[in-house]
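Below, a portion of the complex is reproduced, with chain positions unchanged.
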Amino acid sequence: MTLADNAAQSRANEHQTKRPSRLFKNMTAKVASIPMVLTALVVFVGCTAWTITYSFTNSRLLPRLEFVGWDQYDRLWSTRRWLISIENLAIFGICSLILSFVIGFTLAALLDRKIRGEAVFRTIFLYPFALSFIVTGLVWQWILNPDFGIQQVVRDWGWESFVFDPLNNADIVIFGILIAGIWQGSGFIMVIMLAGLRGIDEDIWKAARVDGIPTWKTYVLVIIPMMRPVFVTALVIITSGIIKVYDLVVAQTSGGPGIASEVPAKYVIEKMFQSQNLAQGFAASTMMLLSVLVVLIPWAYLEFGGKKRG
Amino acid sequence: MHSVEIKDLDLSFGAVKVLQGLNLDIHDGEFLVLLGASGCGKSTLLNCIAGLLEATDGQIFIKNENVTWKEPSERGIGMVFQSYALYPQMTVEGNLSFGLKNARVPKDEIARRVARAAEILRIEPLLKRKPGALSGGQRQRVAIGRALVRDVDVFLFDEPLSNLDAKLRTDLRVEIKRLHQQLGNTIIYVTHDQVEAMTLADRIAIMKGGAIQQLASPSEIYNRPRNKYVADFIGSPAMNFFEGVLDGGTFRVGDLSFSTEGYEFEKAPSGPAFMGIRPEHVATGDSATAQPIQLESTVELVEPMGSDTLVWATVAGERFRIRVDGQTEIRARDPIRIGFSAAQASFFDAASELRM
Amino acid sequence: MEGPRGPKPRRRLSPRNIMLYGTLIVVALYYALPLYVMIVTSLKGMPEIRLGNVFAPPVEITFEPWVKAWSEACTGINCEGLSRGFWNSIQILVPSVFLSIAIASVNGYALANWRFKGSEVFFTILIFGAFIPYQVMIYPIVIILREMGDGISAVTGTEFRLMGSIWGLVLVHTVFGMPILTLLFRNYFTSVPEELFKAARVDGAGFWGIYFRIMLPMSLPIFVVAMILQVTGIWNDFLFGVIYTKPETYPMTVQLNNIVNSVQGVKEYNVNMAATLLTGLVPLVIYFVSGKLFVRGIAAGAVKG
Amino acid sequence: ADLEVTHWWTSGGEAAAVAEFAKAFNEKTDHNWVDGAIAGSGGTARPIIISRILGGDPMGATQLNHGRQAEELIEAGLLLDLTDVAEAQGWRDIVFPSSLLDACTYEGRIYCAPVNIHSWQWMWLSHKAFEDAGQDVPSNWDEFVAAAPALSDAGKIPLAMGQQPWQSAGAFGVMSVAIAGLDAWRAVTVDKNAEVAAGPEYAKVFQAAADAREMAANSNVQDWNQATNLVITGQAGAQIMGDWAQGEFQVAGQTAGEDYTCLPGLGVNELLDTAGDAFYFPKQDNADVEAAQKELAALLLSPEVQVAFNLKKGSLPVRGDIDMSSANACMQKGLEILASGNVLPSGDMNLSPDTQGQIEDLMVEFWNDPSYSAADAQAAYADIIANAD
């Protein structure tokens, strides 16, 4: 070993001891992430834990820590209104999921066919997304009103026995809400799908044409399976909206007729604030959370657990 | 017999004319390479032949049948894309059989054809895998297989190797050539890599700005380029050019003058012109003395490439490329004697840039 | 040689085109109908509404409902219409959009380019947060806002309340906008070539230097998307607006709800529709103006990942 | 100081009434009334009111139905103690019936200022509707039931009914007092006797409710005042609604006895319940505001304000010692019943909001689902009473 090598070696040893602490590495990035960390921990984890804890108490108007075990849950699951709410949410959720996908994708596919006036159609399909649920609910309440709206118009045209009054018929009221919900949200799904379609390699289309595959078959067998990430994004957006559906119902039917269009979120709010039974509301929201987890965890496992990626 | 015939083909995207009055005849079983710089319209032409783009004017015949208005799937062509365009969620087998199933080919016939294609391309062990689990070269082979099972007469390849690394490219190039020898189909092959063009083609069509500059065999194109563009485009490193004046039997560049003996002029050798000489046709050192034209120069830069070495020198103020054997000992700043013969050179008219 | 030449002749009214445009037009009608009804109704007088159906165009156009909705409609004993809510909404909107986008973009950037131990965990929690029903958190957030307000008061020695002030609402919007926006930004910044980030580090730029000088100028499409989503989301918010503000600071949607639900005698549908349109105007204009950018931005940020 | 007052009085008559408070407060004191109306019903407003009180951003004063709603807020020390105001003003002596003040009292201290008496026990009948159907205006429930088919034939809705849950529950309450009688009602509501709730008296009530459900089948309105409007315009024959409906008739310029008739206790049992509205004053740490709060509390019960307010609102004043001679025929009727002591305590004071919510849910479901039989509903009702607290 030469002298220089020795010198380098000793310097090396001296520097080796000075490995900087991991904690302070990327300090700025960590500091900048504080809002995210706080939100995640304090709001999302903290508040959820708080809510779950208090769902086991008998809190009324004010939270208090007097535990009563599963009482609130027993009561919850023996309440007809809650059961109807859950049923409604399930129907609404499944239908709006399917319809959003079908309508959103179909419209996107139609728009992607290099048509004239694409911008006009796209704007028409998308504008409802700009409106609040309150507005959406009001307008559709108005249009579906049997005395002024579609039913009356059709009757004026001479079809006297025509009946279309979803908002006043307890059996189908949830579909009346669905009409408005789809109207409001499917445009956004369409945009996401359109963006996804535009991202597909042109050559795939060409390959399918050379193979002589009809257009619809290409969509079903080739394009749709390729758009998995897009569908996942859309799924996240739609489901997170479905669980929270509240404003729309309040504005359109207030849960009526009767309790035919009640939804869980509304049950929670009313139990917490109107019936002044906080713990019951908390129990209901815990159940909502649980149902979210039941859907999310397997999905998250499939998405991130199976194949590790950066 | 003509396999593919293109007559007066025009194609515009809106106001942009990409192909203009293009004519091209391709023989049965021929391997034709379309070579040209990026954006010259190669892919566009291929897409027109495949029926993926609609001609603005002109006609296309395949096997003497006018297919101008036919659907791609009815034209009897198979196509291989640069990005492979494999259906990602289907297995290799699914990719190969998808088109056939759709054409309602009987099951056993499908199985037979897939098996044959898999055998030819040596992808039998991969049949159950999805494209995502294949390497680049394997994907490429599956893409070729998809064209192969269609049992067509004409294959169209759009830069099928340009996404691969050099080593794989060399290997697959040989495979494609062998495949052609084995099957005897007509192949139209787009590339902008001239090594591919030279090694694969029966004939090369050199394109520029939507028109064909020269359509000839590789050696013809290499040795007797029709114009300066072709001469410059083909060959790596590129041909050396001198700008000067032709005057009967001599070519004058500044103070120098070279004899044009041995060169067969197609036109009267007079007026301003370019002389071009390929780096590999320049001799150095002792062997230079045997050449009719000799010059003294200085080595500027040496690039050893293993089997041979590139030498950069300066002649008449221009950079001058010479290719010598890899074992030759040459160092930068050495003086060097170079020699070449007009017989191996090319002369082009200075104005029209056409071969003289 | 004979035979077909040039482009294949196409009929304009091919069955394919009839199907295509037919479907599009029918669907477009479904989407456009409510807007039409809103506009038409808002321009009719009450007698006309009572007589005709919702789809009939106005016989006599009147702008009075608009005037009334904007400046005269009453809630309780306040008869200022929507005008006050409009300015409140603007005051809430601007800082909320700014703050939420600023924070989410920095988060997304840190997650994409400066991963540290645990950062993905926090991100996962955040994404889960997008699914938590807001109702779960309304109550605890009331308490958090109260405590934070007290904390700030104690530190600064001034009287400061988060609860009921615009800042409380801004904070709430920032928190609840964070999951989706962070996802959007993270995906976008991940798709920016990593080499650009490395080059900037070699050039000696730090966390903020790279963010402001390199990433920000490149991210216009995603900022547009984030802005559109936040503007509409915040502008249209009702639940938080009603719970975390007070009458002086009520946003426009709450005001709208008040006007629409304060039935005095008969329901004035024309005024309600005018109020509804007025409330939707800001996001509508934004969508009509920036539709194309929106689609592009979505393609850049939402679809990948 | 500025005093923000939240309430959910946004219908025409209500807004006019509350304007009287504001006017008096602005004129008679140095303070300023900041109106915090929240449209919708108590259901919309209460979460806002409560979360603001809890969030440390309380309003100066707020409407709440008195009764058990505020108990926990008082326990938590969030509401201002008004005992000194009450004593200075002698509320003990002037508030009538005294149960109103009891509802404001918690552990001997007074925490709210009652402002009116509301009674649910009214039915409103449209003269025009019965005229159009060629019927006499009924004078009790049974006559009304008898006349209903004729109304239907004339294209009228016999009974107008809004869709909000509290309306269904309220109408049921009215029917139970009128049809089951006071004793049975007391056994169920005050003593929470589930046996009575399942018994024959209540079976009659549920049967009547089922009849009413049929009569209201075509009433497609949401808000109570829209339903009232149906009566005012003669589209519907009658509505069961509290005395606040009075205000709507007044705003529409109708006269009791000429254009419409009011029947307390459905014309069967002339009883009034004495629910009412009260104002609570959340604690503030600003002495100036506190002074304003107390001044407002005192003002709310002052004779002139009581008169002006209740005339507009159509409710009865909380003190018996004032001159209400300018009140219309219906109010006079109510005042008489009140004076005669035929009062019953309001459900608000007996049942917790939770139980009330459950009853509302039941009623609204029963009311809107024609296949829900009276017997099933009664069983469910008895269940709720058995578990009530």
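We just call them A, B, C and D in the order they show up, numbering each chain from 1.
Throughout what follows, a contact is a pair of C-beta atoms (placed from the backbone, for glycine too) under 8 Å apart; a residue touches a chain by one contact, two chains touch by 3 or more.
Just so it is clear, the model here is predicted, and its values are computed rather than measured.
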| item | value |
| --- | --- |
| Whole assembly, copy number of each distinct chain | A x1, B x2, C x1, D x1 |
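The rule is simple: only the chains that are shown with their structure count from here on.
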| item | value |
| --- | --- |
| Steps needed, at minimum, to go from chain B to chain D via contacts | 2 |
| Pair with more cross-chain C-beta pairs in contact, given C-D and A-B | C-D |
| Per Cα centroids, the chain farthest from chain A | B |
| Intercentroid distance (Cα basis), chain B paired with chain A, Å | 54 |
| Computed distance of Cα centres, chain C from chain B, in Å | 55 |
| Chain A-chain C separation of Cα centroids, rounded to whole Å | 15 |
| Chain C residues counted as touching two or more neighbouring chains | 138-139, 257, 260 |
| Two or more partner chains touched - positions in chain A | 145, 269, 272 |
| Interchain contacts (touch definition) - all pairs | A-B, A-C, A-D, B-C, C-D |
| Residue ranges of chain A touching chain B (in the complex, touch as defined) | 201, 203-204, 206-207, 209-214, 217, 221-222, 225-226 |
| Residues of chain B touching chain C in the complex | 7, 54-59, 61, 66, 68-69 |
| Contacting residues of chain C [partner chain B, same complex] | 1-8 |
